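Only one protein chain is missing; all other protein chains are in place.
Coming up: chain A.
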Amino acid sequence: MALNPDYAGRVYPPAGPFPVTREEIAAFADAVGSTVAAHRDPEAARALGYADVVAPPTFAVRIAQQCEAQLVTDPGAGIDFARVVHGDESFVHHRPVVAGDVLTGVLHVDRMREAGGHGMVTTRVELSDADGAPVTTVTSTIVVRGES
């Protein structure tokens, strides 16, 4: 199965809304072994000036990957999920994600190509809040390992 290069340049309709809860933030912080109180303790977060607990720097991947699923699970795109490994990832935080946020994400397929027998897919998810203000830009490259 080969990647479909025609998907490059695609922009998907907004996905979501994704409400962000304290429980999700705490579970993510626990799973990455975080030591930071502001991910779990609303008082600690308020002491830093936030309305509620604040997400870890990579938490937005939870929402971004749900947006990326629109592409990854599309049979027409030609991505074999079991052969996918992660190439790179970046987050630009326009503001931190806080419990109580309701986010939507717009998926952009920035690049889709074959290289050295592997597929390389670069996506960008622009997350925004309920007011439409930008929250986080999540850029991800996945490698679909070839069947060598």
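Going forward, a residue touches a chain if its C-beta (ideal position, glycine included) is under 8 Å from a C-beta of that chain, and two chains touch if they have at least 3 such contacts; residues count from 1.
Going forward, contacts and distances are computed from a predicted model.
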item: Chain excluded from display, named as in UniProt, from "Protein translocase subunit SecD", "Monovalent cation/H(+) antiporter subunit G", "Ferrous iron transport protein A" or "Acyl dehydratase"; value: "Acyl dehydratase"
item: Candidates A:55, A:71 or A:112 - the one touching the absent chain; value: A:55
item: Option from A:33, A:75, A:117 or A:132 whose C-beta touches the chain left out; value: A:33
item: Hidden partner interface residues of chain A, rising order; value: 24, 27-39, 44, 47-48, 50, 54-59, 61-62, 65-66, 81-93, 95-96, 139, 145
